[in-house]
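Complex shown without one protein chain; remaining protein chains in place.
So, subunit A:
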Amino acid sequence: MPVPKPMERKQAAYSNLDERYAIQGEKYQGQQYSHIYFTRLRHMRNLLHALVPSLKPLLPVTTVLGLEEGKDCILVGTLYKHMKLKPSILDEYAKERSAIPLVKPHNFMHPDDHLILEDESGRVTLAGAIPTAAFVTGVVVALHGKETSAGNFLVEDVLEAGLPPQTALSSAAEDKYVVFVSGLSVGSDTFNPLQFQLLIDHVTGHLGDENEQSIASNIVRVVVAGNSVHISPRFVNGQTVASKDQSRIAEPIKELDIMLTQLVASLPVDMMPGCHDPANFSLPQQPLHRCLFSGASTYNTFSSCSNPHQFELDSVQFLGTSGQNIDDLYKYSDAKDKLEFMERTLRWRHLAPTAPNSLGCYPYTDKDPFLVESCPHVYFVGNQDKYETRLLEGPEKQKVRLISIPRFSESGAAVMQWSQAQPNLCLIASLQPGPSSTISNCQLEMLFDFGPAGHIPHNRNGKEERTDEIRL
């Protein structure tokens, strides 16, 4: 019997770009959110002023106060969307109880919503060719139109900043994979330890024959995009916890730590906090503390990262969040799928435009860290309902792979991104236990997505996938 050749895991040059999301150096002086809006408007206005002459030459750019009736001009400002159904703290004090529905709708849109443009000098209501359903409060745009006699601004055209410039990719010699997983929810009812163990075994190379092991040896990093633990709500609802229950609060984290240690012993892992994790509520969420992961943090391959998370692997730029920004967009605007929300955030050059309006955010005084200055090559969002991916192309040859990562506890799926010169290929590994739930019956299904059109040939046991058609 031939001695199996030992396989070595590939390495990739990693650099963490999360310094802009660190709150450690900030000092809270009692400031409010006006400063973050001011810096956002200032920054975006500089960008838009540079872009406007090439798109709409000859039109004057004015402020809201300088509007003249009937005169065609360009306005740059922050949008505010007035929404009837938006939950307000004052609803509790409303006299007529019947006006507020008891069941909160998941999406707060209403046909009567209207947009208002605001800059330092004033506000003006918008009308005309601006799709109210597509925009949210906090987006900075340039509008071409004129003021009407009614005092509104009739919009003819909307100019967004568009995709930011992207650094060129160097062509890579060999394929390397990055695995994204989110929504592990260790400690919840939907968590199946067998599924997670299967994922770990597959990624660390303990599963499968030589073929699968060689695929696993190409994995250079695992990114856990939020919601890794689920602490039972009865422990955190403000009531005192009985002493016998106190040790049980941390059980999910300990369980996660044990399983993470296996993963971390084998390859680098980035751990991002999510909305259910023991991290701060407002964005940017700070990295989870090392003391929570007493086992895993002893390895230097474990890195606790902030949410949003930005990093670079072999000159490929990655940017992503644990889902709060896209979920908030989903509540306040409409799009055909989550990827369209992601595309919009890139076109608006802002990761979370609804912060601080409806999304918790730190009140920065001198910067807005969610502004996207350079276009990532891979943009991922965790804790979504299903797996979706698309390749977004920009006017200046930018190419972004948008990935929506499903919740692992519900779908049992993690996403493998082929980090290479042309990141237009995504593999998704779905680990489902077989009907009798023993390891021998588990099937490893691999689906292949051939780019934006998304024709998915289903392929069992990973036997025939190594054809040249994949290497596009």
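We take it that a contact is a pair of C-beta atoms (placed from the backbone, for glycine too) under 8 Å apart; a residue touches a chain by one contact, two chains touch by 3 or more; residues count from 1.
Operating definition for what follows: contacts and distances are computed from a predicted model.
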Which of "Checkpoint protein", "Delta DNA polymerase", "alanine transaminase" or "UDP-arabinopyranose mutase" matches, in UniProt, the chain that is not displayed: "Delta DNA polymerase"
Among A:38, A:108 or A:299, the residue in touch with the chain that has been omitted: A:38
Subunit A, residues in touch with the chain not shown (by the definition above): 29-32, 34-35, 38-39, 42-43, 46, 120-121, 363, 365-366
